[in-house]
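Note that this complex is displayed minus one protein chain, with the remaining chains in position.
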Amino acid sequence: MNSRTADGRQLLEVDNVTLRFGGLVALDEVNFAMRTGEILGLIGPNGAGKTTCFNVMTGMYRPTAGTVRFQGRPLIGRKRHEITRSGIARTFQNVRLFPEMTALENVMVGADIRDRTSVLGALFRVPRYWREERASRAKAMEMMEFVGIADRAGEVSRNLPYGVQRRLEIARALATDPALLCLDEPAAGFNPSEKAALLQLIRAIRDRGVTVLLIEHDMRLVMEVTDHIVVLEFGKKIAEGSPAEVREDPRVIAAYLGVPTDAA
Amino acid sequence: MHFHSLFQNFGELTVTGLAQGAIYALFALGYTMVYGVLRLINFAHSEVFMVGTFAAVLTWGLFGLDQDSATPSVGAVLLLLLAGFLAAALAAGIMALIVEMVAYRPLRRRNAPPLVFLITAIGASTVISEAVGIGTHRNVSSVPPLIRPSTVVQIGNTSVTNIQILIVGLALVMMVVLDLFIGKTRLGRGVRAVAQDPDSAALMGVNKNRVISLVFLTGGLMAGIAAVMYLLKIGGTRYDAGFHLGIKAFTAAVLGGIGNLRGALLGGLALGLAENYGSGLFGTQWRDVVAFVLLVVILLFRPTGILGESMGRARA
Partner (left out) sequence: MIDQKTAMPRRTWRNRNGNGSPFRGRWARLPRSARWASLLGVALLAYLLPYVGSIPGIGPQIVTEGIDWPSALFNISYFVLLALGLNVVVGYAGLLDLGYVGFFAVGAYSVALFTSPDSILNTGWSWLAAVPVAIALTLVSGVILGWPTLRLRGDYLAIVTLGFAEIIRNTANGAEFMRGDRGFGGIPHPPGSLGDNSPIFGVRDATPYYWLGLTIIVVVIIGVRNLEHSRVGRSWLAIREDQEAAEMMGVRTVKYKLWAFAIGAAIGGFGGVMFAGEQGFLNSATFQLLFSILVLAGVVMGGSGNIPGAILGGALVSYVPDRLRGVEIAGTDAFQFRMLIFGFMIIVVMVFRPQGLLPSRRRAAELADRAKEATA
């Protein structure tokens, strides 16, 4: 799967995005587009600006220049929760769950996103409260089953093993019904068999119709799972193409020279 | 509103405001340093200050002085002031160390969340002020008239008294000394290292517990000096003298940017001035309201205070 298998409609366009922190240029006129249904890999050496790029897309940072359009509408300047509501969900490089809440509750926070029960509705337990509460719980359980951790639903998330926490974060993000899921180094700290399972999971996510943006260090995983790859170095895009093209690209090889291809 | 009274007494209000602000500033150092290093509000710091005031009163009492004594000779006054400052600073410093050891260290060992530190500090604060309250039968302890206030400088209708000059001058000297200590010495470097990143500091061989003790001690010493200034200005103290003043000093620390030493000075002076101008303009009963409204307004525009937080990044 090295041609762009997606259905061709543009889901997200990153257009000439530049981000400066004081004198430091974190992103320098980065351009790329994602199509609905594809798995796009965003790779590059440490400090290349991958996570920063993520953060611009999800509203954590506001770019100095350039625009990001999602489903044809500009994202810049919208509030974070609105961006999530419009269909972009993410996970974090260093897992950021709600540690004191149970796994189920964590996912329910994501599933609550489309609920319309008001504070007064919850206070007086109106019929809509019961309906939406049931729906949220069912949705959360479905997502946990999907990522394969339904048996841990009642456990407090801080007590869960690392691998389960990573999956839980994915379930929480999926529960918001995203059109685009951004995974920030989901395989960090995984052993080969866990990585293989993750690879299956990412494909399954795509098969649900969710477009996936993947930041990952493990080249083997990226080459295997993605349809299209964007390579960043020092905040600049240095290459873009199918995994096969990127692998052969001299600039990419130079950027990674001395860095083992499966450094993770 | 009394614009007339504000303009007429502007000089007077400025001078008293600066003197009040200097006390806030020294008092605020304890809050700001502890916050800079541990990220917690040392609620018991107000009682550290209060203990300082009583240490000075007791010391002067040992010399056979009370509020009815005549003003001693100049030489004796200097000696007594020195003794008072030393006693107050030492007592407050030791009190701060005790608070750290009894109330905070056990919690740090257990990695308790920050809120728990705050509550323990409230407990410690209650214990100290109540113990002193019971010991003094909740009475006011007055100080001997060591310095009779007299006008030293007169500009227009503004008179500056010897006490005000002493307070502001000494506060500035102490701030400079502390600034140099934190900025230039080895111990100060350790403090900054822990403030910046406790874990790496520990890896680099900085003894975190020693640094924390040092920070509490220094904050206590400064509060002790502020305590004697307060006595000279007000003339007496009580078991609950620290509570209200402590809230103001903490406000000053936040105003300037908590965790930031120079911020404490700036915040203290700004608060002292604002309070005095405010009470000139609206009447003295609105003094505190003006202070807190100023705090809210400043935090709205600068959410981390005038100078921003950080003891580590800025040089001081």
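Read from first to last, the chains carry the letters A and B; within each, the first residue is number 1.
Please note the rule applied: a contact is a pair of C-beta atoms (placed from the backbone, for glycine too) under 8 Å apart; a residue touches a chain by one contact, two chains touch by 3 or more.
All figures in this text were calculated on a predicted structure; none of them were measured in a lab.
Enquirer: Indicate each shown chain that the hidden chain touches within the full complex.
Expert: A, B
Enquirer: Which residue, A:Arg62, A:Arg131 or A:Arg158, contacts the hidden chain when the whole complex is considered?
Expert: Going through A:Arg62, A:Arg131 or A:Arg158 one by one, A:Arg158 is the residue touching the chain not shown.
Enquirer: One chain isn't shown here. Among B:Leu58, B:Ile122, B:Ile147 or B:Leu172, which residue touches it?
Expert: B:Ile122
Enquirer: For chain A, which residues reach the chain that was dropped from this view?
Expert: On the chain A side, contact with the omitted chain comes from 58, 60, 79-81, 84-85, 89-90, 92, 96-102, 104-105, 108-110, 112-113, 115, 117, 119, 122-125, 129, 132-133, 136-138, 141, 145, 150, 153-156, 158-159, 172-173, 176.
Enquirer: Name every residue on chain B in touch with the hidden partner chain.
Expert: Residues of chain B in contact with the hidden chain: 35, 39, 41, 102-103, 106-107, 110-116, 118-120, 122-127, 130-131, 134, 198, 243, 247, 250-251, 254, 258, 283, 285-286, 288-289, 291-293, 295-296, 299-300, 303-304.
Operating definition for what follows: only the chains that are shown with their structure count from here on.
Enquirer: Calculate how many whole Å lie between the centre of chain A and the centre of chain B, each centre taken as the average of the chain's C-alpha atoms.
Expert: Once rounded, the distance between the two centres reads 50 Å.
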